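All protein chains but one are shown in place.
The block that comes next holds chain A.
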């Protein structure tokens, strides 16, 4: 029995990756939930918006690296992030002006807007591939680890190592800052309050003199910031490839819906719920159990519930269960 090693192994392979992944999902799901709450449609282009924003960050990072601007131990991409957010904001406002506004003026049904967003998704998809190509792009630099597995073993003398990547640390810190800023904005500022009012009851908001175009614009700006941040963090932590963001769409939507569409708090809870379920259910528990259980009753098999191939299926199943038994999601969002 060796509880300490069990705990370290569990943290290394489950807790830390899941927390980082959950933060990335939560940021993505916040964008989806804001658009659903205020513009009232499911934005399928969100994954590719993340890819677009991250693409600008990659390009700016490359430029900064080439002229020698850097952040020392931190990735240069953090410095490029504000520029990427500005670029993504411009892109989203442009698509809103060219595409969504037309349908908004027509008072188009949400389902039409969903299809429109799929069109935007495919265009963005193509645009990103056209500019940066479909392949893997490397743009992370700086210190790779806050603590590496080898150092941890040497430091503590334990058999198991614990690795915390710099990008994982940054992901969590940046996500916390983003969420704090967003909640402050929504609850404390005049614009934030008008956005919430517009989301709760559109007609009442209009009667009380809120300018709808202004609300829509602010929504897109915030969504651009969230999507770009999520995209850059994911790209830094894992790898940047346009197709990967398209695949992320499913867990992101699952997070937003599980938490309750339109509820920012729900999006965050949903993100972590999905991330932890995906990792916990597909993890092979053998190593942890061998350490944790007394000798003689430890498992000989892998003690794995589902093969890792079924990772995405886990988010699907959670989505189904929530939709069947609690259609408004955990935090009482809107029904779809």
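Definition applied: a contact is a pair of C-beta atoms (placed from the backbone, for glycine too) under 8 Å apart; a residue touches a chain by one contact, two chains touch by 3 or more; residues count from 1.
Heads up, the rule we're going with is that contacts and distances are computed from a predicted model.
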Choices "ABC transporter substrate-binding protein", "Cell division protein FtsX", "RNA polymerase sigma factor" or "NADH-quinone oxidoreductase subunit J" - which one is the UniProt name of the chain not shown: "ABC transporter substrate-binding protein"
Residue of A:78, A:284 or A:323 in touch with the missing chain, whole complex considered: A:284
Contact residue for the chain not shown (choose from A:234, A:253 or A:272): A:234
Residue touching the undisplayed chain, where the options are A:7, A:149 or A:317: A:149
Touch residues of chain A, complete complex, unshown partner: 9, 12-14, 17, 21, 144-145, 148-150, 152-153, 161-163, 165, 234, 238-239, 241, 243-244, 247-248, 278-279, 282-288, 302-304, 307-309, 311
